[in-house]
Each structure stands twice: as C-alpha cells, then as structure tokens.
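Missing here is one protein chain; the remaining ones are kept as they sit in the complex.
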C-alpha cells in the first residue's frame, strides 16, 4: 500500500509515521506539510535520524489522487473540512484523525467546536472508526472519522453497561484526565513546562468538544442515554488518558457478573484488556501501545459502579487507532504492525 | 510558646517545623523522634542546614508534660492512640495530624482503618480541627483531631451546598487526585520515582479511610447526606490535591447565585479563596501555602454542579492547618506566621 | 521604602513581588508592565488572589522619578538599555536583573549577546551585585547589575580557589544544569512540556552569554584566569541550577584543608552554605530560598578538584539576590525579609 500523512509534523503524525515505518503492508509512506514542505522530516523530528531521510512534500490534491491509496489526516480542526470534499469521489481512502467528521449533526458540531461544520453529504459518508463497536461498518468504509482521545477511553469504558441496560441513563459522570501531548506540538504559555510541571488543572469545564461525540456514540448503543457530566483535567505527564466513570446501577449486579460481562463484551477485541477484578490499570501500563485497559468495580454502599479506562492518547487515542482502522478497511488482521508491547517503565 | 513535634522526620513534621521556625509566637520548638533520637535534624533534612542545629530527642512523656505547651503529633496511624491517653490529663494541648482521633464512631474507624480505635473518652474529647466549619469549638479545645488532606479539600468544597440544602443528598461523587508526598517519606516500590513518573493510578477504590471522615463532617452539616462515592488518584507530582466534586441540584440556581453563596459562606475565612466565576484553580496556585481555592459551576445540561477544590496537601492538608488550629486554640490571629504566598512557578 | 518592578509579569518579577510583599522595610510596591497595563496582576498570576489586588501600571519615567525609591528591572535583554539612561541622574536607585549592565567591555557584550551594548558611562556606573565578593562596593551603589543565574552559582563555587591560587588558571571546566523557568514565561516549542518532560538537552554549546560574565568576575579575583569551558543543560524541572566544576590543582591540598578554606571564605556570608565534607547539595535543598549550597572534594587519582554549587535560579539566581542587594544598598541587614527556609519536598 501507498499511504500519505497530511499533518506529519504534529505529534499524531509522527506517531503514525513511527507505526507505519514498520508496518508490513506499507510499501511507501509520503509525508505532507504545507508549512514545512521541502525540509527534511528529521529537521522536525531528529529522533528519526538515519531511520528516515524523507523530505516533506507540499499538499497537491492531484498528486495524492494518483499516488496514494490511503490518506491519513492528522490535522487540526478545519483542515479536513477543506481537503476531504476534494477527495471524496476519488479512489483514495481517508482516515481523518481530526474532529471534523465525527459529529453527524452539523448544529451540534458548530455549537461545540465553534466553527462551521463540513457539508452534510460528506458527514453522512464518514464512518465512526471505533472498531470495538463498529467493526463491520468500518470494513466497508472509504472515509473514516477516527475517534477522539477522550471519547475512545470513555466510550469503551461505558459501552457494555450502556448497551446492557445496567445503569440509569441520566446518571453518567466522567472525570477524565489527560497528559499534555494531546494539546499538540504548537507552543503556548498554558502548556509550557514551567506552568504544567508539578501542577494539575481542570479545563473547558462543561464545554469540551468531545462531549457530543461521546453522547452520540452512547445513544447509538442505547437511545435513552441522557446528557453526561464530563470534565477534563491536565496532568503533568506527556502521554496517557484516564477516564474515571461513575454511574448509578439500575439493578443489583455483583463485581463478578459485571467483570464477566465486560470480558465477554470485548472477547473479540484484541486491544481491549479487561483487567482482572481488583486490579486497576495505570496509564503507563499502556504507554506506547494501542491497548485500552479497563477495570470495573461495584460500590455496595452507593449502588454505583466505578469504571476506570486508560489509553495512550497518541496511540489508541489517535495514531494507533487510525492504523487499526487502516488494517480493517484493507482486510488485514486488525493488529498488523500494531501489536506493540507497552514501554515500561 | 514552647512547642514539640513528634514525628518530625516525616514530611508533615518537616513542614510544621518550617512554619514554626518563623512563627512569631513560638519561642522554642523541640523535635522528637523515636527512631532517630540523638542525631542532627539536618542529617534527615539537609535543606535546613545552618537554619537549624537541632538534635532530635527521644520521646519522654514526663519531659513533655514539663516543657511543652502544645504538642503536635505528625505520626502514622496508631501512634497517637498510644501517646495521647498519657497526656490527656496534663496541661499539654495536643494537635494530632494522624487519623486516630477523627472518627467518633469506633466501629467506623476499625472498619476503614483496619486497626483498633482509641478509647471512647479520648475520642469524645477530641475536636475536629477544620476551622472554617468549627472555629468556636476549636477555640476551647485542648485536643485537636487535625483533618486529613482529602477531607479538607472535599469538605470545604461541599460544605456550602450541603448545609444550604442545594443538592440531592444521595448524589455526591468526589473524584480526588493527589501528589505523592501524601504517602509519606518511607520507601516503597509503589511510590518510587520510576513507577510514578509519567504515570497515573487510581488506588483504594471504594476503600479509602478518608470516606468516613468526610461523611461524618457532612452529616454534621446536614444529617440527610447519604454515602458518597469517593475515589483517589495518584498524580505524578509531589504536592497538591484536587477534589473534583459532582452533585445533582435540588433546585434551579444560577452560577452567580451559587458563587455568591460560596463567597458569603467563607467571608470570614482567610484561607479559603472562592475564585472568580469561570476561573478555576490549579494546584500550583496554592503550592507551599495554607490556601484552599474553590471554584463552582452549574451545568445547565445535566442539572448538576461541578466544584473544584485544591490545597497543598502538606499545608492546608496537614501542617498548615495544624498551625491554623494552634493559632486558634491560643487566641492568636488565625493567620499568624501562616500567611505565606504560594510559590509559583 | 517605595519600590517598583518593571517586568512584573515574568517569573523573576513575580518572585520579586512574592518577597517584597512580606519585606518589613517595603511600604509600597508598584508593578509596571507595558504589555499588560491596567489589568489586575492576579489575572496574570492567580496564585496571588486575595493577597494582592494590584493593577499593573504603564511605564511612566516621570512618575517613577517622583514615586519610587528603588526600581527593579526584571526585563529581557535590551529593555534596561533603554530605561536606565533616563533614570541615571535621578534619585531612583536601580537594580537591573537583566544582563545589560553586567559586562563592562562593550565589545564583549555585543559579541556574546548579539545586540548593541549600553553606553559606556552607564556601564561604568553599574556595580556588579554579587554581595559575597563585592559587598563594600554595593553599599555605595546607585545602580546594580544583578548577576545572572549560572554566573552566581559558578562564581561562588570558584571564587575561593581562584582567589586562593589553588588551581591552574587554564583548567576550569563548568558543566552547568538548569531547570526550565530560567527561560522565562514566554511560550516556545523548545520549552513546552511535551518537549522537556522526561528529556535532557545541552544547549548554546560554547556560546552561552553568561561566559563573559563569569570570566570577568573570575579575572577580578585572579587576573591569570584563562578562558573557561562552560556548557549548559536543560533539565526537566522548573527551578534549580547546579554547576559541577572541575579544575586541576596547582598544589597538594587535602579535602579538609580545602573545605576549611571555603568555610572561612564565606564565614560572613549568610546565604552561602558550605556543606559538611562528603555531603553534596541537591537543588531541591535550596528550593524557594536564597541559599547557595557548595560542596568541594579533591580527587587524589586525577589531582583535580570537583566543586558542586546549587541555587534556586529564581531566588539567589535572580529575585532573591536582587532583594539581598536592595538590603545592602539601603543599609538593612543583608537577610531582611529574605531568610526563607527552602521548601522541601
């Protein structure tokens, strides 16, 4: 396969490239950048010195149509809105890592993202690329909306109990924590080292653009789900997301039953690891890998369930999941080139 | 005043000593340690080189009765149970930073702490030292149970809406995050650098010993309060606690009303800073200080309130609050020697 | 005293303000900022909420001449060059934390700083504010060039053996390491969290602008000193500088003799702590304080000496030393308002 990455100079793009360099089905990977065209990729990312001697290329839609089988968009919000419509009728399959194609309802997108939505026909074509819930649709897709980092951890944590009708639909509270790399490679005071180190913040309270994405996915599983509480915290670490999820139980269920239900739910999903009962995942335990690790625990005192779900935001939360989708749409084994052990410590 | 610190070689003890060294009402501060008696304090804490030439002393109850006006216990669970009863009838006032005297109900203590409780008469004598809720009782106290770190942040965050009958009593969920210094100065694999750095964990799920302390304090404010959900996360930083609190509103209330209600509630409390609406505190903004910073926000979509409360766990969560109590029981201004600006960055 | 700070919205300015707020001789402290005039200081630094309600003021030279006794310049290179000449003939004493006034030789400044130097008469007026070497001159000064962070740690580490004629003058090698706050509060990719965390870099190899400042100071102590090797490393921490210094011994000297020589050299200097033999300082042991901690050790195998010198770059390396100079030029005790214990851990 010949693949391309637009936005290769961001963290998501670099992580994609790291995976695709060793992917057995990828023959060639072309890196595009509007701002840094004609420079060596290793000028941006010297950690790839002597591994890659790739020169960044300018974005040329006609060239892409001719040379690329699958195009990854690892770009900020708004770029996909511009590029995707131009390629929609070509043979190029697209996996879009941005949020532009995830929200089916244009008004919702515009309310939460505060920018104009992509035109409806393009949105209709896009398949939400969360393989654990959506594998069959993805197989036939030409255009993938790759999920956001918080939604991936959160939806995978909630899917079994939401679909299984185990919790009260109005009771979902998600307390999410993220490392800083999710903010991208641009510079800002808010993400500078001296402001983040030895510090912890809450941000975008009740306003995070990932809320409608999570609610949309949950409603596909159970249309009675109501608005969720969702808050996001910035943690002094580079990679890693943890969603701690709380919900009221609708009926009595034991830890063992709940745990077994999760094990069954994900038994065909190689990247979800439902951890043994009473063992809780730490973010470092999925570091650099495509795993989503989940633990569940009933609280007898409050009749609530606590769910912990962790991912590496650049892997299962972005580039890893994109390659997982790439494998599925091309009929490869889901974990081809992607079954990387986490790096610990 | 002549003061003593038992457990001076832990982090809480060191922080107490840092404050008391500059406290204008403290004439002499004696440091006790059973394990390191007769060694220089600066052997344990060289950051105090040339500031202190104190030699650690062995614990001698009779000597303490004679020489000490106020004794701080900065010791692990169990030590106070042994020492406090021996001093209860002396003139020595005691401020106990451990959890031993906080839980009035012995069965609750024994269930959550998994060790034998202090005898009931001693427990009955102990006053819970959260000045913002309890100032009048503290003034007359001889024996103070200094609150835990998580309870301080959590109870101060919740007190106004719990007392004000604003939220549903069964709906309280607290997602708490802490830096590592709360685990103390002992060594363990779980708190070693390589295991904590670039990592985040949840721990003691549904089992944290601070749960009964929080519930006891909330029930004093509003006896209808039911069991709370409380989870604790270990964050890769040394100091700082954040409690993110969620609760269902009982009635309509605007952000402005809620914010004003908090401002009024704490208007006599110099160490609680209710932050301006839409400004959220970060833990570094109270670093090294005795402040508890709080933000409140109503979520119209879910009819819930989100409250964020941050402290420095070694200050307002331990040593700082202990000195605040020391000031109150001695009739000094509440912020004497304690009005330290946070260190930023 | 009425004092002013220009550049109050940087880290150095904020640290100055933290100290001066509690300084017993400071009656009023006015904060100036050209870029953020007329905004609340706590909008920039919310950690000072309710401690300060100061509104930043625009820079007005005439107003300063009228209202300010001592003016601190906590500004980037170039600003002092513009402001200082306008105040040089007023009654305002100036303490300049930038590098503009430190290098007496204009050609050296222009070579290393790559910008135009201040006019010679102003340079001639400026006294280099390293009190441990220069106390008498500072007492009479009206214009202080406050030393750089690396120079402070390095010169204090080297002064005794350079003046004492103990080492070969061509053999000085300084391997310096710094936390990130020295880079200031501006945002840049190079100092963003994801680039610094879990990473270590060398930078400005053989080109750091602090080289001529160090050499100038050493030559005042011993004119035979030759060019030094000086390298700087960026360490994943916010505060702290360590200079590890190597030099060839000219003659046999024991550890005990060397250590005693250092103790004597600094016996009148309250902020230099020569640590006991075989005890080495860590940067955290001076965190938030104005101390410079030094250890010395002879290596019998190589006939070299190793010296370790640590400071908090924002304190003894900037704001703390500026207040030390402020105390000296005003005839106050050198440690007035400044004898703060380090914050540990």
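A, B and C are the chain letters, set down in written order, and residue numbers restart from 1 in every chain.
Definition applied: a contact is a pair of C-beta atoms (placed from the backbone, for glycine too) under 8 Å apart; a residue touches a chain by one contact, two chains touch by 3 or more.
These figures come from a predicted structure and were not determined experimentally.
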item: Selected residue (touches chain absent from view) among C:1, C:40, C:88 or C:235; value: C:235
item: Touching the absent chain when the full complex is considered, from C:198, C:257 or C:333; value: C:198
item: Hidden-chain contact residue, picked from the options A:175, A:195, A:213 or A:293; value: A:293
item: Selected from B:236, B:270 or B:320 as touching the chain missing from the view; value: B:236
item: Sites on subunit C contacted by the missing partner chain, in the whole complex; value: 170, 173, 175, 177, 179, 194-195, 197-203, 205-206, 226-229, 231, 233, 235-240, 242, 244, 246, 280, 282-284, 287, 297, 299, 301-302, 304, 306, 308, 310, 345
item: Absent chain, residues of subunit A that touch it; value: 11, 14, 18, 21-22, 45-51, 181, 197-198, 238-239, 273, 275, 279, 281, 284-289, 293, 339, 341-345
item: Residue ranges of subunit B at the interface with the undisplayed chain; value: 11, 180-181, 183, 185-189, 191-198, 236-238
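Throughout what follows, only the chains that are shown with their structure count from here on.
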item: Centrality ranking, top chain (CA atoms only); value: B
item: Shared interface numbering between subunit C and subunit A [over half = same, under half = different]; value: same
item: Centroid spacing, where centroids are CA-atom means, of subunit B and subunit C in whole angstrom; value: 36
item: Whole-Å gap between the CA centroids of subunit A and subunit C; value: 46
item: Multi-partner residues of subunit C (at least 2 other chains); value: 11, 181, 197-198, 238
